[in-house]
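One chain of protein is taken out of this complex; the other chains stay put.
Then we have chain A:
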């Protein structure tokens, strides 16, 4: 049951027929894990806390750096040097004290990810390197947990939602990570600060729609965005029978670290 204070707080949600009191309760019962408390993670964490998602996990081993503040709007200038997950938790709890925030000050890897994601209904990838992106895909597909992929670089972004066993996964498109150093990172090539706001907000929307069970998820479509040309495009996708993790003859049957995709400069970005 929602309290009077909650009814007022979420009144603009509750008046939507797609949400209502029942939907708001569903959001409060929902558990979403945000991996990465950086550019994408910042708007995701802020909006999901504001929306009243009852349990929010946030994972990141990094500390706030001055160069983060141009886009990672959950971290403020006095937070420089503080663990990102602590900085994020403070803002999330300030927006909405009713939200239970669980922090994981660690990088996800093959040894810990399955245990971490197990407690969540929906996972959001806001990470900044391919090793993590492929790991999150594999772990979610193998555990059957739906998730949102997101990526940004310079003026380009892309996102898709994966429902394991039902829709195309990240490896259906990209069977394996790019060779080390083939693709620059944000710290090497730059990123326009507003870009993660656009992409992260879309990812947060997907989590909310999933918990509500309303609308159409961004499945079997990769949404691409270019901020310079101000163009959105949808690339139609379907499951790839040769996908190494969700195809007909999977070669990946347990999570593994993509060591070649893990570079030191990725970790610093």
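Going forward, a residue touches a chain if its C-beta (ideal position, glycine included) is under 8 Å from a C-beta of that chain, and two chains touch if they have at least 3 such contacts; residues count from 1.
Note that contacts and distances are computed from a predicted model.
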| item | value |
| --- | --- |
| Candidate names "Sulfur carrier protein ThiS", "TRAP transporter large permease protein", "Multisubunit potassium/proton antiporter, PhaF subunit" or "RNA-binding protein KhpA"; UniProt protein name, chain not shown | "Sulfur carrier protein ThiS" |
| Touch with the omitted chain, as defined above, among A:191, A:218 or A:255 | A:191 |
| Touch criterion as defined above, residue of A:23, A:52 or A:150 at the omitted chain | A:150 |
| Option touching the unshown chain, where A:38, A:57, A:146 or A:197 are the choices | A:38 |
| Touch criterion as defined above, residue of A:81, A:179 or A:215 at the omitted chain | A:179 |
| Residues of chain A (touch criterion as defined above) contacting the omitted chain | 36, 38-41, 125-130, 133, 150-153, 156-158, 172-175, 178-179, 182-183, 185-186, 189, 191, 196, 222, 224, 233, 235-238, 240, 242, 266, 269 |
